[in-house]
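In this view, the complex is presented without one of its protein chains, the others remaining in place.
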Amino acid sequence: MRRLSYLIGMMLLCSLLLTGCWSSKEIEERSVYVGMAVDLANKTTAEKQLESQGGGTQVQPLITATIQIVPLKSVGRGQQQAESGSIKKYLNVSETGNSIFEIMRNYSLKRDRAVIGHHLKVFVISTELAEKIELHKLLDFLLRDNDIRPSSMVFLSRGKAMDTLESDEPDEIPAFRIRDMVRNKFRNNKIYKEVILTNLDGYFHAKQSFILQNIAAADTGEIEFTGAGIIKGSTNKWIGDLDQENLSAISWIQGDSSGGLLKTVNDRNSIITYEILSGESKIIPKVDGERLSFHVDIKTEGRLIETWDAEETASKAFFLKEAEQKFEQKLETMLQNLMKKMQTEYKVEVAGFGDRLRITHPKVWKKVKDDWDDIFSRATVSFDISLKITDYGSSTE
Amino acid sequence: MWSKVIEYFPDWKAWMQAIVMTLIALGSYRIHGRLYKWGYNQPKQDGQQQGNSHQQGDGQPQNIAQQKVDGQQQGENQQQNDGQQPSDPWQQPQSQPSPQLTGNYDADMALIKEQLGNNSDVHFRDFRISIRNSRAVLIFVEGMQNEALINRQVMQNLMDNSFVKFEGYAMHNQSQAFAAYLKDKLLPISKISEVTDLYELEQSILFGFTALLIDGLPHALLVGEPAPKVRAINEPTSEALLRGPRIGFTEVLGENTALLRQHGRGADLELKMIEVGSRIKRNLVIAYMKEIVNKELLQEVEDRIANMNMDFISESGYVEQLIEDNWLSPFQQVQNTERPDRVISALLEGRIGILLDGTPFALIVPVTFSMLLQSPEDYYERWLPGSLLRTLRFFVAFLALMIPALYISFISFHPGLIPTELAITIIETRQGVPFPSLIEVLILEVSIEILREAGIRLPKPIGPAMGIVGGLIIGDAAVQAGIVSPILVIAVAVTAISSFAIPIYSAGITLRILRFSGMLFAATLGMFGTILFFLFICSHLTKLKSFGVPYITPASPYRFNDWKDLVLRAPVTLMKRRPSMLKPQDKKRRS
């Protein structure tokens, strides 16, 4: 009996020793990537030749994925501080292939530290690629992977997506810059609300059209949010762009403009600017037999923040009334432009009308949801804007 | 159908794993059980016979005790015990009747000298009593008696001629009359007693009494009481407070019990004296509130103390370890304290205090986990600061236990669970650290432990200097040399400071031990291992009992009434009842 218990004791000890640290890998031995950009790859001449001779079994166009790795390996502890003023803090690495996962694993062929996706913040897709490949294919790996968090934001880029992950400013990490820029929405309603992977999951399943924030990049390493790209639900491909003003109009329709401005010229051809303090909207769908119509009620209050018209006194009521009218006209034009783009140019609905219909008329929605984009392009939309200037800042003249 | 079933049948690997798993579980259970038996069986066997003897004690030293404890209540207990003394096996190990004093001065002296004469510190001072001109001798151990008292009150009086004659004492027996005269007129000393038993006499002399043997008297007189070397009452060093009494226990039992009594008037406090130790004996006092304490609990404590079997109980730590429920547990099931106010307030909750002669550390039973994180100051301060500090301490205990384990699991296993910016900083600072996080943490933790251990032994003047050298310079140099990362230095420093913030030193040590096993768990299974470790500790705590009270009451089982004094300390006006977990006789604090 005693011998048995010794034996068991030994087994216990051995099993403790055997339990190595299976999943253990130090954090500094892995590379954290915080941004990722996918572009259409340029085929090399060799590949083109092979393809013309019947080789190259690539069904899909090739993808170049660029990841942004932070931080860099530091050279030495002492020098680190001295140099940190000038060097970049990130590293962009590109790799080409036709499966995102394959590309991710190919990084291991190139770099000593395995890349991990826990800290992926932004994912930028070039419209060139989004036009050719369905978005859900591009994003499938990101949605499935256990490392990548669904909180990652997705953007489109008119130019090369990898350029948006560059910055000339020292000590700046471009991926973080994009992430933090989205938070500026409260200052400017030309920024579309953040779209995260979870949202896309829903859009894909519902086959719903949606828009993604567009990013433009300059050679100097500067970037700008320039409107949005439209992804059509039925194909999941990019079909066109909305400009900044369209985007602002979408914010108005969705009642999402809590900050930003409205700029127009008055009768005397002077610029006047309205600062949005609050913006609410109500979409009221009306179903009349087969005919669908929507009425959008927009209510906003704000401040006259800038006027180039030296003649007028802001404290005078009629001046404010006139300005209000001008702003309302401007807003109306913006909205009509947007409707034109949605209903006639692209034949998609990305402003949330469908969602409203789903809530108010679930039965109707069931019938129309499969070809909603088409049905919406035939619907009539009317707007009712009530804009109120509540104050004129700290200057009365 | 069958092929389907067979397809889902676990393969041989799973069977092997299942078998090995069970065997390991069984094995560790057996080892645990064997260890337990090994520790417990032996004392249980002869503890039965000897147990009583400790409790009853033998008459003589208990008389001493009785004299020293200035309470009235002990009397009855002692008397009962005295009655049983002949049956006591410890008094006469040779099972012979103890020799008595014969009354023959020379013979007695020879006997005593034979027994004690070999000790160089036992002095025999021969002199003559002037009244009767009879021989007399004072026997005492050097340094243990009150010399001035003996000189002035005994020697001077007895050697003085001019003293009143003892004419009034005409008794049928000359020597008896003289003895009475001595006591009544000649020796103005408060403590005096007669001894006839030789064994008892020797014991008393060695304990510090001064014996007076007079030719012609049939018994010896014990005059005065021992005046052992006493330390002044100091502020307790291990439990210093900003607010509260600055009194700590000393090494003298009598003074300690007096400190308890001095807390206020009231006949409720009962002190029960028990003698412990089989070779060298010591007094131990069980203190409790007669009308509050649960009688069954008291009985349990008495039984356990009676069952202790040790030749010498040198410190209350021995008592603690001999009476605790589970000696394999890392958690202490008895609380030790130097503060009389802490003991008194525990008694008023219905707990029991145990004081041992020769140590300033008193014990409190039963103890619950939350007590280890409470400080008397919580009650002295107003309730908001009290609650805040106590909440802080719970948090700190968690930190002290878990920080290194969390550090390891984050660094080595789950880079995805830390905030991005923090992850980047950590990667930057950890580049060039050649060790995996476990080794890194071990290096720093062990050096901190060494530093702490060395700090206790350093002489006071160089202590702070060495602390600075050890803490600051080594830490900074280790970072500079790239052995550890700066983040870890912060983590370890916070851990170390946290464990100092725990009001009870020994509880801090427990957390220090557990921290290391937590680190091992984390190094094996990351966060999952840390959770398992935490669950394991919690399972252990819920199973643990201190004298029948579940260790983590009142947190669980819920005793909502007691929650007023758990993490938060409710205003005193709200604390109307004593903790119900102790099932006290008198439940109300305020009426």
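Order of writing sets the labels: A and B. Residues in every chain begin at 1.
Definition applied: a contact is a pair of C-beta atoms (placed from the backbone, for glycine too) under 8 Å apart; a residue touches a chain by one contact, two chains touch by 3 or more.
By definition in this document, contacts and distances are computed from a predicted model.
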TODO: Tell me the UniProt name of the left-out chain, picking from "Gas vesicle protein A", "Germination protein BB", "ABC transporter permease" or "(Fe-S)-binding protein".
DONE: "Germination protein BB"
TODO: Just list which of the chains on display the missing one touches.
DONE: A, B
Open item on the list: For a quick check of understanding: of B:154, B:308 or B:525, which residue touches the chain that isn't displayed?
Closed with: B:525
Task: Residue of A:172, A:355 or A:391 touching the missing chain in the full complex - done: A:355
Task: Selected from A:199, A:244, A:258 or A:273 as touching the chain missing from the view - done: A:199
Open item on the list: Give me the chain B residues in contact with the hidden chain, please.
Closed with: 7-8, 10, 14-15, 17-19, 21-22, 24-26, 29, 294, 296-297, 300, 413-414, 416-420, 525-529, 531-532, 534-536, 538-540, 542-543, 545, 548, 550, 552, 555-558, 583
Task: Positions on chain A contacted by the hidden chain, ascending - done: 19, 22-23, 143, 146, 149-151, 196-199, 201-206, 208, 355, 358-360, 362-363, 365-366
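Criterion: only the chains that are shown with their structure count from here on.
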Task: Where chain A and chain B are represented by their mean Cα positions, the distance between them in whole Å - done: 67
Open item on the list: Using the touch definition from the top, list the residues of chain B that touch chain A in their complex.
Closed with: 20, 23-24, 26-28, 30-31, 34, 410-413, 415-417, 420, 423-424, 426-428, 430-433, 436-438, 480, 482, 523-524, 526
Task: Complex contacts: residues of chain A adjacent to chain B - done: 5, 7-9, 11-12, 15, 19, 21, 23-28, 30, 32, 34, 70-71, 73-74, 77, 116, 118-119, 121, 147, 149
